[in-house]
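What you see is the complex with one protein chain gone and the rest in place.
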């Protein structure tokens, strides 16, 4: 199995609802350093997993919808906690939509899996992975 | 599949028995930077994998039993080599005991897997992963 | 010259005023991984720069006044941009106040300089350093 | 499942063929920081996955065949793109050959999997994993 | 004293002349992860050291003249070894030219120093710093 990973980041504000979150129930923020991993069992005709330039560009586009914003104001997240792990799924799912729409090229149709990791600090991170 | 990881560390002395260990047969030591990963297929009612604060607290408690000690003097390790990989299993198993005892809350009963990685230097690390 | 550095972090929301900030004029947030460095020309009687446990504790206390908050609501920052570099100075100055108040012990009175670095992402950070 | 990882690096020149590579079609180069991971379900009689010293030595030997060279001149890569993901496979396969030849000792015959990750920069890396 | 640092990278081929370089006399390559640090004693009217967006843009432009190339073919480096430390100076000097030409804005005229660090691997890096 092969994989390629690209890294980017976003800087957002948000708050959580639920006692489990303690002081994080207050409006605060985070830098999420985001790693998007693309997997496939075999390489394409160019001997690659995916066009890494386009992969980075699409990840940047997905993060561009979220960064420099207060996620509490985003209708997409109404009524749900934008935890690190939940955001990892959002980003993975949005990348999959783009792959399926052809944004990463025809070669990317050979991808079989994706994983997204969000690092919220030097001591905590979360991931979501799914099949394509 | 979702996962959340928390990082902490411990600083221990120990020695190894067996020619394969070369100079590490002498009493020496290590800082282990420890990453504990908690996995589950779906998020809980708070939209999280686990209460990250409690996860960090339990990891710290498990490491507190080991840090600032000479592991050669710990009866739990009598007659066995406390290699990085073996210690990863010890820490993972002790975390599982705590999860099963309810230390991470009822939500944590949805966890299906755990992985522990110990970084012994910038050029070597070891992991152990198991199901819950 | 000797130095000791301890690392901690904070997660805050804020916004900037001024065209130079572009989309960062919107309410957003950041994780700041914070490195506090303590300097002195000679070691103390215990052969250390500073009690590293107390240094970590005081840094954590200073960050505790800021983390999990919207800095736009903090009267201390009314009318000023809480840029990464400006926050580095705030944290350094607050650490110096604590050192001068004796929070790091008598030995810490031998400190001659302090530097604080805030990492806002994997590709940007800012520092402030001053004498004591 | 247990694993042990060792890190080393190589510095090579190469070029790519195919429009997808854009400016990387020109002769350029890369430092690849290489992580080789060895997996097995149980530890050996010494309580380890593999002799970490020999693992590091064999990884270094495999990289020694590639480093400080222009890969475009290496007959082993004639007519193929030496992408990061393709090189990960080359290194993994060469490590497997050595393991099977006994270079990591008899204990290493218990290894069941290997993974190789090549970091080409702070924002991109690729991996290949296979069974033994 | 304040500073702001931005990180980017370049991927180049080159070779060295001189016995001291050993196998690096052969054509090989490197990824240089490049940190550019901008210093000044006081913040500007926006409470910043420099417009970090423009700083990142100018660093990217300077690296764009070098990346994905064989430096042995660049007339600017005819007859000299493009060592990591020498390239750090080249990049710093080119950034200073841009600052002096106004590329970072009028505020950047308050900058008093610059430092450039090139990481050639996880175990080696080099820096050059100068006044403005």
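Here the chain labels run A, B, C, D and E in written order, and each chain numbers its own residues starting at 1.
The rule we apply is simple: a residue touches a chain if its C-beta (ideal position, glycine included) is under 8 Å from a C-beta of that chain, and two chains touch if they have at least 3 such contacts.
The model shown is predicted, which means the values in this text are computed figures rather than measured ones.
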Touching the absent chain when the full complex is considered, from B:30, B:62 or B:91: B:30
Full-complex contact with the absent chain, from E:3, E:37, E:67 or E:84: E:84
Missing-partner contacts on subunit B, residue numbers: 7, 9, 11-14, 23-24, 26-33, 67-70, 120-123
Subunit E residues that touch the omitted chain in the full complex: 16, 18, 20-22, 80-86, 88-89, 122-130
Residue ranges of subunit C at the interface with the undisplayed chain: 1-8, 43, 46-49, 51-53, 56, 105, 107
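What we mean here is this: only the chains that are shown with their structure count from here on.
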Chain copies touching (subunit C, subunit E) - same or different residues, decided at half shared: different
Distance between the centres, which are taken as Cα means, of subunit C and subunit B, whole angstrom: 31
Rounded Å distance between subunit C and subunit D, as computed from the means of their C-alpha atoms: 41
Set of subunit C residues in contact with two or more other chains: 122-123
